[in-house]
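Can you keep this structure in mind? I'll have questions shortly.
For this view, one protein chain was removed and the others were kept in their places.
Chain nomenclature is as follows: A, B, C and D, assigned in order of appearance, with residue numbering initiated at 1 for each chain independently.
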Amino acid sequence: ACTGKEKEGAGEKDPEKDPEKKTEEPTKEEPKEDPSAGLDFPMDVSNKAEALEDGELTWAMVTDTPFEGTLSRVFYSGAYDYEIISKFDEDLLAVDGDYLITNEGAATYEISEDNKTITLTIRDGVKWHDGEPVKASDLLYSYQLLGHPDYTGDRYDFMIENVVGMPDYNAGKTKEISGIVVSDDEKQISLTFTEATPSILSGIWTAPTPRHHVGDVMTGEITIEELESSDKIRVNPIGFGPYKVVKIIPGESVLYERFDDYWKGKPNLKSMVTKVVSSASILEALKKGEVDIASVPVDQYLNAKDIDNIELLAKVDLAYTYIGFKLGKWDAEKKENVMDPNAKLADKRVRQAMWYAMDNETIGKELYHGLRFPATSLIIPVFASFHDADLVTPSYDPEKAKALLDEAGFVDVNGDGFREDADGNEFVLNFASMSGGETAEPIAQFYMQNWADVGIKVQLLDGRLHEFNSFYDMVKADEPKIDIYQGAWGTGSDPDPSGLYGRTASFNYSRFTNEKNDELLAAGTSEKAFDSDYRKDIYKQWQALMAEEVPVAPTVYRYTLRGVNKRVVNYSIDPATELWLSDLGVSE
Amino acid sequence: MTNPVIDEKRLIAQEKLNNPSFMRTIWREIKHDKMALGSLILLTIIVLAAYISPLLIDSASLTRVNFLNVWKPPSAANWLGTDDGGRDVFGQLMIGTRNSLTIGVAVTLIAGMIGLTYGLISGYYGGAVDNIMMRILEFLMVLPSLMFIIVFVTIVPNYNKYTFILIMSAFYWFAKARLIRSRALQERELDYINASKTLGTPSWKIMFFEMFPNLSSLVIVNMTLSLAGNIGIETGLTFLGFGLPAGTPSLGTLISFARNPDIIKNKWWSWLPAALLILVMMLCINYVGQAVKRASDARQRLA
Amino acid sequence: MLKFILRRTLLMIPQLILLSIIIFMLSKAMPGDALTSAFMSNPNASEEQIEKIRDKLGLNDPWYEQYGRWIGNAVQGDFGQSYVHKQPVTSLLAGRIENTVLLSLFTAIVIYLIAIPLGIIAGRWTDTWADKMIVTYNYFAFATPLFVFALLMLYLFSFILGWFPIGGSGNIRIEPGSWEYIVDRAKHLFLPVMSGALIGTFATIQYLRNDIIDQKIKDYVKTARSKGVPEGRVYTRHILRNSLLPIAAFLGYEITGLISGSIFIESIFSYPGLGQLFLQSISQRDFTVVTALVMVSGAAVIIGTLLSDIILSIVDPRIRIE
Amino acid sequence: MSLLTVNDLKVHYPIRGGFFRKVVDHVRAVDGISFELQPGETYGLVGESGCGKTTSGRALIGLNKATSGEMLFEGKDLAKLSRSERRNYTKDIQMIFQDPYSSLNGRKNVLNIIAEPLRNFERLSAKEELLRVQELVARVGLSPESIYKYPHQFSGGQRQRIGIARALALNPKLIIADEPVSALDVSVQAQVLNFMQEIQEEFNLTYLFISHDLGIIQHMCDRIGIMYRGRFVEEGTASEIYNNPQHVYTKRLIAAIPEMNPEKRFEKMHLRQAINQEYQTEYNTYFDKDGRMFDLKKISDTHSVAMQ
Partner (left out) sequence: MLKNPVLEIKDLRTSFSIKGDYYAAVDGVSFTVHENEVVAIVGESGCGKSALALSVMGLHNSKGTKLEGQVNFGGQNLLTLSRSRLDKVRGKDIGMIFQDPMTALNPLSTIGRQIEEPMDYHMKLSASEKKKRTLELLRRVGIKNEQRVYEQYPHELSGGMRQRVVIAIALACDPVLLLADEPTTALDVTIQAQIMDLMKELQNQMKTGIILITHDLGVVAEMADRVIVMYAGEVVEIAEVKELFENPLHPYTRSLLNSIPSNLEAKEKLHVIDGIVPSIQNLDRKGCRFAPRIAWIPEEDHEEMPEMHEATPNHFVRCSCYKTFYFPEDRVGEREYVATNS
């Protein structure tokens, strides 16, 4: 998992290797048509013209609900707020294509010998939009807010707590965070962690908060609650990014203006607008040139393709969908997952068979026109260094599935077309799936058909899809009626999977545990893992383990599509791009 | 020295004139109105088709997803093309019509029963009982019902056709209760109610066996007209995402395909037939309802 | 009159309290809460962490305790904090209410502008072709689902013809206060208002038409004719005033319709108002906002009915308000 | 012994008002009336509209609650009976209603209408019931096949007879007739009045006959009570009232009967003016300082007047 830094869009330097490995999916047993044949998406715009001096550009925020408008890194909760924040504010440290920190950003870093202390040095001339310099203590202030006993946001996570002295501060025992030291000239800040882990490189929090602007919670000038709802973060928020916020129509649009004192120099565009456009109208808005850059819902891909004045960019998303098999329970006392040996799906051969039975390729190709493709491992291809492209995992093969089931003793004894379990008892699985999106229901139906084809009777829990909240309520609570469920994880930018599959991870909804697993996950974040080859090897083993044990069966990886007007220049969605948001421009 | 309201009396008398044969009067009125007659015939055809065809359609194959066959335009195999899961729209239209009709009729009946009972009791007793019951009703009418329905829908653990009917019914009887009550209040002043009281007939019997039959034409008219509204009752909710679960085809689920311009224009077969069907049914019921209404009011009658 | 208004306003209080209890209980009964989706924004946040926040926010207390706290603050005008929006519900609603009020107000105005003349024409000249056309229009208005109509309007006038913007309430680049700004707001309002209004005329036309037909044969109309009042005046001076009474009486409940309408219209036209906020809050389980929205809507209807009563008492001398 | 003795009967309707809709005052619809009914007689209750005639009748039959006072029916106070005890007297006291159109349920046929009281009080087989109903129908002069018809198929007078048959079904002793003919045309009126007289003899009925038409009251009644604003102003035999009215209100009522002789119409008009004059000048003899009537005072054995 990761910090809250979902890298979005151009600008912030998002280095990444290209995720083309999907084209060499080696898992197919029989040679199959390349699912993404004919899909050849660029990640950079093709327009190489000079940017206009004083261009104006409009971003679409594609959503059917308004954004919340909590424009602070510390307090926001919705992804759409982040889309706005990322246009006027930055992290001090930039990251590369692997989402690892670099020295390209507004600050540089050094890590101590013992890998426990990181020191950031802010460059000269990094200024907030109001002209005040960005101080080291502004970053300290972020930590003070995140760890504050009154803080009710959800960003107080492992990487924050890992700072020395943070638990005490968080419990209200001290006013100081002993692990953070700010230099007198306010240029340097060093953070010391309790545990050395490579996650520092991808998960460290480096977004400062303008203490002078929003007010100081530490002096009692303002309370956290007041701060959250303060106009300073809702009406006139400031950052130190290339554009500053001029005006906000709540929930609807934001107008930015160029920040002349941006630390990397004057940005290209005179002004930008981000506005909410509903998913139903987005193509129309792109076609009419009302918006220049917009993400395009996959189900509208075919129509988007035909729009002349735009160019489609695509990259693989930091997410995967999966089928989870309920194998145990969360033990609230011990705070760990406990497997149930009598679970309906305790036999891993059955789980493997179910994976074999699923025809994800058809879904990806037919339903998503290639914009989704079968997933193989639980570490997504975006993390190119860790994703094991050579891993062999089950792919659609009903015969293999049947064979496995036969082997496991699941055969149809009463001749109703469905298999009974190894003891000859009726075997019916309850399948929980989330509603939302037009394709949710056909996909669930499709999987059930796939399983039925190999003789496994699966029925929808309560005969219908469940709405998001009820779904997670039930999955989380290990609702005994649920045998399998379909979920999706956004992975964040940290490849470490222990938050989702660890013994003590509450999000490990399949409740799978295994000593080998514990071992590997621990090793993956140990100090030793700063050695990237070592870490790579550990994760390779882990991926293989997961493909063998199948606590969950990953189904598809997804592309995200972005429609960009052809007049836009210097825009890339490549995480590894050298382009910054300040370079973005329009040509005529 | 006649009573001051003799004219009105005559009207009542005239209304009662057709009471015993209200059904026949309705039929006469419908026969007389070509529009209503046509509507009734069309409606009968639709209802028969909706309730008979599902017996002929293999519903398992209808729900079977086939991604190789999505969004196919109408053809001989799929009269109305296929939807996003490659499923036959025509079959869904038939089953959907049946579901929507069932829901419409059930909600109309249940809400009608509740409203009728509530209104009758309130109107029959009048006075303090009426006062309290009306305060409650006023309160209920103030509730933003759509919001409440949405909240209920999210709460109900096992949400299906039947719970949907119950939720809807729970919010659709208020106006009926008010209407019935106001008529019951008038009716209780009439002497036949007093007569029954002086003859020692128990209250509940008076309410349901004396008063109710006299309100029946009102009830029938109101029910027919609200049936028209209730047929499309789930479409809006479905559109908002709080309708029937996907997989329970209804006219609403079909119409709700019309969510984006691409489908509106290029995949019209998925939503347009359902939208037209609903329109046609509502218009038909409305025309029949208007005829029924005229039948109940001697002044407006055509036949 | 003042006493009446006071009395009704006092009566509102228990109604609103009851309403708040019901909606509070119900929103607590909804599966999940505002934090269920917390991991969506931060996959690293652990369940324990989230549980801790729940404790901090008091979300784990029984509903009546939470309600007690809530109502205690509500009495002081504080409807709590929206978890999702991280701001007081009052200021959240204050930011949105203008849009919805504008939308509903104009919709209502247009409804009456369309429905009253049509209702009068249909009622006065029953069974003429004009009446038949109006009645047919009205049946269509009744039978067409609002959202389908709104979508078609959007499709036709924004997408195909391009006459109107495709959503939102205004263009952010235009400075408030200028003439251009007003035109821009009007352009953004036009389609949502028309979609709601053209479909929303049903009840008013129907009532007006039926009532005019009823009033037409009343004795006082005969009296007016026997006085030699020209036919036009018989309608304007006599019938119409009487026929508009039920419509005035209905005004309060019309608001319920406008509120439900706004939920559809706002989500179709991406028009940020209370209706859209409601849907969003429901799915995000932001129950303080849900509660407040239902309360606001309830209060709007109550005030609407009060307004109806006041208007009626002014127009109708038979209704006396002490 | 008298069949019914009414003592100081009052029926007040509350008027609500003020901030909390409290009872602020009462409509004194019936404000202390007393009279007796002898078995077999017809007692007329006359007065202008709104004077409380209907309210009195309804209180006697139990459709209204009496606020205070006694209603002794064969010595039992009807006002003090509980609901269930009261039911026993339902059989003995019946009512004929004003409006033959609304007093019969248009949805039921004659058989069901007339059988309603029988079903409430007597367990009869369908056959017995049919016989009883046929008997009653024949008695009120309708053809036997008419029991399967509906009320709308009858004329006003015939309907009123159906109503009477229904009232007779339980063999009542007292019948309260509240304006039984005022909704009927003159020609039909006669039919019903004649018929009521006939059955009175046959069933030995006692009538409390309520009307505002003095002509009819005179025609029908043995004794008459004149009501005004919830109280009696005069009581006496029919001839005493007509030939020797004492109270100015009684005189006014009598003078208001249209003169059937065109020649005398101006005389009658002058008489009315004279009585109006008297009403104004001698107000104090008839009303006390609060504008209330005095209590009745006997001026002969049978004749009492509310005068000082």
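Annotations for the structure displayed:
By definition in this document, a contact is a pair of C-beta atoms (placed from the backbone, for glycine too) under 8 Å apart; a residue touches a chain by one contact, two chains touch by 3 or more.
Small disclaimer: the values here were computed from a predicted structure and weren't measured.
In the complete complex, the residue from D:54, D:90, D:120 or D:158 that touches the missing chain is D:158. Contact between chain C and the unshown chain involves residues 217-220, 222-231, 237-238, 241-242, 315-318. Looking at chain D, the residues touching the absent chain are 48-49, 141-143, 146, 153-156, 158, 161, 185-191, 193-195, 197-198, 212-216, 218-220, 238, 252-253, 255-263, 265, 268-269, 272-273.
As a convention for this text, only the chains that are shown with their structure count from here on.
For chain A, the set of residues touching two or more other chains reads 280-281, 284, 467, 469-470. Those residues of chain B lying in contact with chain D across their complex are 1-3, 6, 9-10, 12-13, 15-17, 19-20, 190-192, 194-202, 210, 213-214, 216.
The part of chain A that touches chain C in the complex is made up of residues 1-4, 64-66, 68-70, 75-79, 82, 150, 152-159, 203, 225, 228-229, 234, 247, 249-255, 271, 273, 275-278, 280-281, 284-285, 288, 290, 335, 467-470, 472-474, 476, 489-492, 494, 499-500, 505-507.
The part of chain D that touches chain B in the complex is made up of residues 58, 61-63, 87, 90-91, 93-95, 97-99, 101-109, 116-117, 120-121, 150-152, 163, 166, 170, 182-185, 212-213.
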